[in-house]
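Pasting a structure below so you can have a look.
One protein chain omitted, others in place.
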Amino acid sequence: MNRQVDSATLSGGKLMNRQEEMFTPRLKSRQLRNAIFKWIFFGANVVGLLALVLLLGDVVRDSWGWLDWDFITSFPSRFPEKAGIKAALFGTIWLMVITALVAIPVGVATAVFLEEYARKNRFYAAIQTNISNLAGVPSIVYGILGLTIFVRWMMLGRSILAGGLTMALLILPIIIVAAQESLRSIPNSWRHASLALGATRWQTIRYVVLPASLPGILTGVILALSRAIGETAPLIPVGALTFIMTVPKDFMDPFTVLPIQIYNWTSRPQDEFRCIAAAGIIVLLIVLLSMNATAIFLRNKYQKKVVE
Amino acid sequence: MMAGNSNARSWSERIIEVLLAAAVSVSILTTIGIVVSLVGETTGFFREVSLVEFFTAKEWTPLFTPAHYGIAPLVAGTFLVTVIAIAVAAPLGIASAIYLSEYASVKVRRVIKPILEILVGIPTVVYGYFALTFITPIIRHILPDTDVFNALSAGIVMGIMLIPMISSLSEDAMTAVPRSLREAAYALSATKLEVALKVVIPAAISGIVASFILAFSRAIGETMIVTLAAGGTPNLTINPLESIQTMTAFIVQIILGEAPFGSIEYQSVFAVAFVLFLLTLSLNIIGHWIVRRYREVY
Partner (left out) sequence: MNNIILSIKNLTVKYGTTVALKNISMEIAQNRITALIGPSGCGKSTLLRSLNRMNDLIEGASVSGQVLYRGEDIYAPSVDPVAVRLQIGMVFQKPNPFPKSIFENVAFGPKINGYRGDLGSLVKQSLQGAGLWEEVKDRLHDNAYALSGGQQQRLCIARALALQPEVLLLDEPCSALDPIATLRIEELIQELKEQLTIVIVTHNMQQASRIADYTAFFLSGELVEYGETEKVFTAPVDKRTEDYITGRFG
């Protein structure tokens, strides 16, 4: 090994022979453009963050001094100082219980049937398309559905049951899709092992597949319920916009929920009502935040269990 | 003994399978229920109002005499807000997706993605509040002639709401572009920006377009932001500073007005909702079809 080819060309930006004659790569300016765009692209993400900060700042500022224990424990009032969110808070809890009781079993059962029983034929594809289309139906249309089917045909009236059923249909596609994904992630070898030990199909699902896919299903369920807690539009046709002075005691009672109450207060022209709307938003966001925290907690807990 | 046992077993297996299948029928029934409930009252509506008037008249005044039932102003209002929203969300969403898929390290992604997820989780009524109490005053400070309720404010906030949706769907499409194509471009001495703009985006374009279509559909069906911030005046205009009414906001207005069951106003809600349903359904079908197609390519 002898002679080293020399002449530095890289950092000086000078090119070799053939290339030098024909190319003008302008690397410096291209790298500068790259650096500038990198910051622009990053900035697009900051816009989201900034909007979040402004939104929260706006709500906290407006609600300052209005959010206290009385606000939580009082019923709505024509006088903003006396108005509170008790009826809406209880309404939301009732609504969520009904929604969860209906949507979770139906959603998980649908997913189990589709993933564990159904053949992957055209019927399966049609159901799958149907579910993804349902997920895209505007929530106000679900409200119209609830008004027609539950309020009128089934004569449930403007009750919390009608509201809960409507909301359950709305979040059903979300639960189904999340549960399906979770079931699909379970390796087939586990199922085969269980079947080979003489377990029936259902026993395999009940004791092997479902426990293993629980964390995924649970996360999906909580995400779906968080969506339901924040939804306003589907409950307007079902009739959840009344001046409620009691806590619901029965499935057939009239009701209001947090987002409806917030909407009602926001749409009034007086500034004071805007302030209690902001206070209501804070309560709603705290409820949502604690649900998401629960989801993360449960997921981590069960994930560890499965690994063990 | 053995035989009896396994017989009972197979019976319970059958019952469980039937129960599960019944659960599947709920989602089918939901679709049927939506169509039936919309079609019923819509038919009643079109007994009173001709299809020609519905699609060609330029005024929508169901509560005045004489009443006019031209859906054009509601569709125009819906599209005005939606176009503003997409104009905000599309560039920001794509830029965010490029950053996340091409530039960000794993660590940075771990910070940014949850923040975008929080934006997705915020209820739309809160966005409506934000539009009305924060964005509108700013617009009116800069442009004092702006109406209190206007398409611009609702559109901007809806755009912010859609950023994460476009970002995450476009990012999926960009991530699906094989690594080998990026390497090919880098080996031809492309900068990161050139790889992103000249290789990744062209290869992911169908997925990006699908993300716009799905976001568009979502924006058309959005109710609370426009009800709170865009107004209740059917208005055939392209001026974003004026008060308008969207299809969804009209539905809310009539329902809150407690229109008597069976009246023409009550039925008009269903006719508008039917148009809304068909519009969003066709956009969703197109969007999902495009997404499936690009998944097949790679």
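When the chains are written out, they are named A and B in that same order, and each has its own residue count from 1.
Convention: a residue touches a chain if its C-beta (ideal position, glycine included) is under 8 Å from a C-beta of that chain, and two chains touch if they have at least 3 such contacts.
Bear in mind the structure is a predicted one, so any value in this text is a computation, not a measurement.
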Check your understanding: Which one touches the absent chain: B:A89, B:I139 or B:A190?
Key -> B:A190
Point to revise | Listed residues B:A151, B:V199 or B:V291, member touching the removed chain | key: B:V199
**Study point:** On subunit B, residues whose C-beta touches the chain left out of the figure
**Key:** 105-106, 178, 180-191, 194, 198-199, 202-203
Point to revise | Hidden partner interface residues of subunit A, rising order | key: 1-11, 13, 15-16, 18-19, 22-27, 30-31
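We adopt the following convention: only the chains that are shown with their structure count from here on.
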Practice item. Please work out the Cα centroid separation of subunit A and subunit B, and write it as a whole number of Å. Key: 15
**Study point:** subunit B contact footprint on subunit A (complex, rising order)
**Key:** 25, 30-31, 33-34, 37-38, 40-45, 47-49, 51-52, 54-55, 58-59, 62, 105-107, 109-110, 112-114, 117-118, 127, 129-134, 136-145, 147-149, 152, 169, 172-173, 176, 200-202, 226-227, 229-233, 236-237, 241, 259, 262-263, 266-267, 274, 277-278, 281, 284-285, 288, 292
Exercise for review: Provide the residue numbers of subunit B that touch subunit A in the complex, in ascending order.
Suggested key: 9, 12-13, 16-17, 19-24, 26-28, 30-31, 33-34, 36-38, 40-41, 91-96, 98-100, 102-103, 112, 115-116, 118-119, 121-130, 132-134, 160, 163-164, 167, 189, 191-194, 214, 217-218, 220-224, 227-228, 248, 251-252, 255-256, 261, 269-270, 273, 276-277, 280-281, 284-285, 288
